[in-house]
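For this depiction, one protein chain was excluded, whereas all remaining protein chains were kept in their positions.
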Amino acid sequence: MTRTPLRRFADYAVLGVLAFVFVLPVLYLILGSFKPSDQVLNGLTGFLPTHLSFDNYRAVLSSFDSDATGYFWRFMGISLLLATVVVLGGLIVNSMAAYGLTRLRWRGQGAVFALVLLLMLVPFEAVAVPLFYLFNDQRNTVWIQAVPFIANAFSLYQFSTFFRAIPPSIEEAARIDGAGPWRTFFAIVVPMSKPVFASVAILTFLTQWGAFLWPVLMVSDPAVRPLPLEMSVFQGQMPVDWGQVLAFGVLLILPVLIVFAFFQRWFVQGVAGSAVKG
Amino acid sequence: MNPGTPRSRRTAATAAALALPLAALAACGGGSGSGTSAEQGSGTGTITVWAHQGQASEAAALQNAVKTFNSSQKKVKVKLTLIPDTDYTKTITATDAARLPDVMEFDGPTMANFVYNKKLAAIGSYVSAKTLANATPAIKAEGSVDGRQYGLGMYDSGLGVYGNKKLLDAAGITYPKGLSDAWTAAEFTDAVKKLAAKDPDGKSLDLQESNGFANEWGTYGFAPVVWSAGGSLLKNGKAQGALDTPAVASALKTFQSWKKYTDPNTDGNAFAKGRVALSWVGHWMYPAYGKALGKDLVVLPLPDFGNGPKTGQGSWEWGIGANTKNGKAAGAFLDSLLDDTNVTAMTTANGAPPGTRSALTKSSLYKQGGPLQLFADQLAKPCGDRDITKTCVAVTRPVTAGYPTVTAKFSQALSDVYGGADPKTALAKAARAIDQDFSDNDGYQLQ
Partner (left out) sequence: MTIVNPAPAAPDRRKPSAPATGPEPVRPRRRNRDALHGLLMSAPALGGLIAFVAVPFVYAVVLSFYNVRLGSPLPPRFFGVEQYRRIFTDPDMSGPFLRALLNNLTFAVAVVPLQTGLALALAILLNRKLKAIGVFRSLFFLPVVFPMALVAVIWRLILARSGDGLLNSALHAVSLGHWGAFDWLGDSLTAMASVIVLSVWQGVGFQMVILLAGLQQIPGELYEAAELDRATRWQQFRHVTLPGIRSTLVFVALLTSVLSLRVFDQVYVLVHGGGLDEDATRTVMYQAVTTAFDQNNIGQAAAITVVFFLIVVALTLIQRRVVRPGNED
């Protein structure tokens, strides 16, 4: 398909306009986080880069600087720790299971896989109440915030669709060489499945990073609270200081944005890679 | 896998596994007997304290009070934890009584529910007689269930209509001087309309709608409309016949008619910036409004719907956890928290009416002739939560363990009405739902 300069210009114009509309809310968030509250919600002037300062950020950070309120960097640390445990644990556990369920033959495997598909349809909110009852004596621990989210039916399903598409001949060759299922999996299947690992890791990370309902129910101790819970501190003020809310929002997604900036290719291609074949 | 495994056995095992937690549920609920297991303890050592993290200035005042207490004596050390306001009640509800702190703050109307759930101990034997005697009558009423004191507050609350004198005068509107000549609902509506006609954007009223009405603000801010119309949220444990009367429906119809003239106030500055002339809100906006309007600020009672002007009452209170092992130390901390220095520091920070007699008389805001004298006058005529007569003014929200349902259903109805629903239908629905819930819970009788 040949493209004339005119066509090319038209392409850029359409893309540019669309991207602008798409990015507006993000711009609004970032600009607003540097503005005093009454300048944030002030019609279109909300977009003018005036009255900029770091006051909101300073206020946010200084809201968390004692044992009573907890410390901002500690919340961030807990969130990072939880995300790491859930992502790494999830990658290992779910990929192994997906392999065991799709590439090894054993009785009842079909039924078990059907069960996994069924469990995929249960949203977390649906089991939050009973789960809360069952584990109420584990309140304020780090593990209860992470462990329930490691095994994940959707991740398992993503892995399984990817593994199914691997030609059997590859594994057969490995087996003839005397490799058992574990070695075949870790030495051969895992290295050739990078896209699906990237995809699952990213999705798990994003979901875990924004987790809100479960920590509200299970955590009250500032020493183990994750970051998103603290959003309430700024929304509970009367009147709401929108500048501070937005500054907190920026700080909340900053780690994600940094990861995103560095691993853009992985983000975009990883998500696509595993899912291409449904 | 052995295909011969009797299926019934597996089913039975599963059933047992599932029944276990249910039994545990029952045990941890009903099994703890009639009393709580609070103990006096040695009066020394570390105690844990939970409080809500609301306005930054309040949090600072509280942290300061704790710091002073910790350094003023050696016997008791207080470890304070602040939890964001919006998640606070949920957190206490979700926490098992055994894991609650020695001392905790709670929102006044939620107290009865925590007493019912055995999360609070009566404080009478832990705090000093002097502290108890110094509490204002309204605060005392709010903190007691069945004649026992479970909570005391550092401050109370007041509700009124703030007016912008300049805008009112410009529209030629006369406004009340105090409780005795409060606006009738019709006069109030009339004033709102007249002001709106003179206003560039046609909005003259602020009802603090920006966070919605289907929450505690809805109940606190607008239950006075119900009371002033001669109704109540709950009467003898029933909402039907109290909440859904024609008078209440007609009052809410009036409330509904104000939406047209109401500034959505998303930025919280509608009144301070002079966009509206009237703001229906609590004492907590006084510091901001006073600063913005100075001498042009007037504080008026809520309008009278027939049964006299009414206001809400009550705020955050302090209590002692049902399973504290150190009640004496907890009491000592509460005594310190409720002394004049701390109450004055706190109420200076948040502008609330002090909850103790001695601090109230010293308050420059609430004394006779002070700018918020109206709120003090209102609180001096408490109704309690039952006998809402024509002459009393400050009404306590129903002291019942079923309050979470009462407030959820009422505020939902209010929000629906504001959104355009028929008041009569909405109220009837709310009343039926409340009564159903009470009957499901055997009327929330204390055990």
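Think of it as A and B in the order they're written, each chain with its own count starting at 1.
Here is the rule we go by: a residue touches a chain if its C-beta (ideal position, glycine included) is under 8 Å from a C-beta of that chain, and two chains touch if they have at least 3 such contacts.
Note that the coordinates shown come from a computational prediction; the quantities given were computed from them, not determined experimentally.
In terms of the touch definition stated at the top, the absent chain reaches A, B within the entire complex. Among A:78, A:150 or A:201, the one in contact with the hidden chain is A:150. Screening A:59, A:81 or A:134 against the full complex identifies A:134 as the residue touching the chain left out. In the full complex, subunit A touches the omitted chain through residues 1, 3, 8, 11-12, 14-15, 18-19, 22-23, 25-26, 28-29, 32, 40-44, 46, 93-94, 96-107, 109-123, 125-131, 133-134, 147-151, 153, 156, 161-168, 171-172, 180-182, 185, 192, 194-195, 206, 209-210, 212-213, 217, 228, 231, 235, 240, 242, 245-246, 249, 252-253, 256-257, 260, 264, 267-269, 271-278. By the touch definition given at the top, subunit B reaches the unshown chain through residues 14, 17-19, 21-22, 25-26, 29-30, 32, 86, 90, 93-94, 116-119, 201, 209-212, 214-215, 263-267, 404-405, 408, 412, 415-416, 419-420, 429, 432-433, 436-437, 440-442, 447.
Keep in mind that, in the parts below, only the chains that are shown with their structure count from here on.
The distance from the centre of subunit A to the centre of subunit B, each centre being the mean of the chain's C-alpha atoms, comes to 38 Å. On the side of subunit B, the complex with subunit A involves touching residues 1, 21, 25, 50-51, 53-56, 59, 63, 66, 79-87, 90-91, 94-96, 99, 208, 210-211, 266-269, 284-285, 288. The residues of subunit A lying in touch with subunit B in their complex are 37-38, 40-42, 59, 63, 66-69, 107-108, 132-134, 136-137, 139-140, 216-218, 220-222, 229-230, 232-233, 235-240, 242.
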